[in-house]
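Partial view: only certain chains, each at its native spot in the assembly.
First chain written, first letter: the chains are A, B and C, and each begins at residue 1.
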Amino acid sequence: MAEIASENDLVLLLGKDGKRFIVRLKRGEEFHSHRGRILHDDLIGQPWGWEVVSHLRYPFWVLEPSIHDLIMDARRRTQIVYPKESGYILLKMNIRSGCRVIEAGTGSGAFTIALAQAVAPEGRVYSYEEREDMLALAERNLTRVGLLDYVELKQRDIAEGFDERDVDALFLDVRSPHHYLLQAREALKSGGFLGAVVPTANQVSNLLRGLEEEGFVDVEVCEMLLRPYKTVPARLRPVDRMVAHTGYLIFARPVAVVEP
Amino acid sequence: MAEIASENDLVLLLGKDGKRFIVRLKRGEEFHSHRGRILHDDLIGQPWGWEVVSHLRYPFWVLEPSIHDLIMDARRRTQIVYPKESGYILLKMNIRSGCRVIEAGTGSGAFTIALAQAVAPEGRVYSYEEREDMLALAERNLTRVGLLDYVELKQRDIAEGFDERDVDALFLDVRSPHHYLLQAREALKSGGFLGAVVPTANQVSNLLRGLEEEGFVDVEVCEMLLRPYKTVPARLRPVDRMVAHTGYLIFARPVAVVEP
Amino acid sequence: MAEIASENDLVLLLGKDGKRFIVRLKRGEEFHSHRGRILHDDLIGQPWGWEVVSHLRYPFWVLEPSIHDLIMDARRRTQIVYPKESGYILLKMNIRSGCRVIEAGTGSGAFTIALAQAVAPEGRVYSYEEREDMLALAERNLTRVGLLDYVELKQRDIAEGFDERDVDALFLDVRSPHHYLLQAREALKSGGFLGAVVPTANQVSNLLRGLEEEGFVDVEVCEMLLRPYKTVPARLRPVDRMVAHTGYLIFARPVAVVEP
């Protein structure tokens, strides 16, 4: 939270047209866009919140990117968990500084970014993914935002189970989460937090059935809708089109099954 | 994140009927509900995720409360910022472990709880409120959840300005946020994060006008809608009624105003 | 559309507090509410849009009720199809003056009111219901609003099929609409309009499966959400709570199945 942009800082360049570019500052490198070129050397030492001008005289604001910006900027090859959902998930699953959390699958790593920042600096994210190409992409995304230190990426079919025990929270973003409830229960501490996201109503029903059978409690299902507005004061109104659906969120907690 | 409930821990007692009770364990005390009585001494030493039974033989699950539970459990005399909004606000305003954040007004302290947990242990929340009775309520709510150490409560009319300088983020939950933009800019670091919540569209327009005049950039307005579902697998459907509105969220960033 | 309220007219008495009462004018009768008594004889001959005052000096506006008012005023013992859905259904299913339409089940008759008004005066609604008590209730509701002439109420288990052939449109508001697609197809004209409402996602899946198998085309599923606002000009905002769900709407059209 320094007041001057320094080498290795992530910088959000916000064009006057609202276009957003995130770059990590490196001496000698250049930022290019259709609005022109800016030398990193001209940004290093620049105070945050100031304006720079490209060689085409186009002005950009020099800002620290938020975690929201970093999530939205992650390169993706899959549907991601969006900030409209991820902030709520973190609160519901009580994920905070110091927590040990499992995520499966890693996907593009967008939600891994949110998890890593939430548990840093003492906590840890164990993120499982079957596909090697996705893991490589997630690693690039995490490296880019400087959060890889808080994450262990593991290539694994989670049907084989998780390595960790007594984790605080476990999040399933896989096709058939109801297939992995025994594995999840083994890895979670008693009374921990299970979360999942699935795109279809059928998957929700399947997961609810599994959660009932496996003795999870405090089961909740919801959707989050984010409705953006245009920001003209004299003509306040929602935008024309919005995201109608990314997924259904499911939360539950594993409790002790007492033998009779 | 101990595995055994200990004296001074906050405990969520979750009844089989879904009723939720949050208590702090104290040797010699008792929990009472219409479902019967439980001695705290019988809870201390109990593993998390186990069942206890009241003297009326009614079963409760013994669980750690989540930050979501704590926010919803805060005693309130005002409209609060709900978890559906607060998780998203934290991501948008980049509020994380170590941040220095101003909030005004404190109100019942529900969002203060979310802020305090997000910035702990190294960060700090400076929360301003004009009304003495609200401050006292917020203090009780923060003490109850063990987060008061991360918060400075200040009784003040914010028209007089804030004491802090260069804070990372500043959140306005007051009747006329557009009246306090100069004060907010003075307290925020250049390029910091301003957020606000207001219940009416007229207030949004007023605030947008002020943000334009004061040279804030990256202005966004949105609403969050949370739609809960009933959790019967064979009859999946949204609940009958939902919250239609708590408030409009507005975000912006102060940038340097360069004299010509 | 006379300008004077006459005997036998339906009248909406709208209190200054927003309370709504619908009565049919009869010489010699009285309207009673906690706001006082009004003689029907004082209403008969009164111009529409004028004020009357109860014997307690409480003012009411004398208005023609809309079809929306009549639907919402119907006595109900079941979930009904609300105006937010019924207006859309009429457009999607092309139901208009002169149409012959089947409805099953009748339920409380709220949607039957909308259908009857839409097809009047030349069209006809054939409404099937298994339960005698519901049929009696629907008959009272239809009689009250003066639309029974356009409706034939039939007590029947629709598994036995419908009496009519070549109807323009057929609407299913029954527990398992996918069980009655053959019966629906038999009654509908080729290329007619099928509609259904079901409360759960599982029922939607079942119905979609049935529609695929039975060769219906132009299949659509949607939800309608109505978000009301408070009407204070200087404090414009949505109401606090809204209906989150009444049902999913499904539309499809039967086409000729050509033997190979």
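In this section, a contact is a pair of C-beta atoms (placed from the backbone, for glycine too) under 8 Å apart; a residue touches a chain by one contact, two chains touch by 3 or more.
Everything numeric in this text was worked out from a predicted model, so none of it was measured.
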item: Complete complex - number of sequence copies, 3 represented; value: 4
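Assume only the chains that are shown with their structure count from here on.
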item: Chain centre separation in whole Å, for chain C relative to chain A (CA means); value: 46
item: Centre distance in Å when chain A and chain B are each reduced to the mean of their C-alpha atoms; value: 21
item: Per-residue overlap in chain C, given as positions that touch at least 2 other chains; value: 201-202
item: Chain A residues touching chain C - in the complex, by the definition given at the top; value: 201-202, 204-205
item: Residue ranges of chain A touching chain B (in the complex, touch as defined); value: 1, 3, 14, 47-51, 61-68, 71, 83-84, 86-94, 96-99, 114, 117-118, 120-121, 166, 168, 189-193, 201, 204-206, 208-209, 212, 217-234, 236, 248, 253-256, 258
item: Complex contact set, residues of chain C against chain B; value: 199-202, 227-228, 234-245
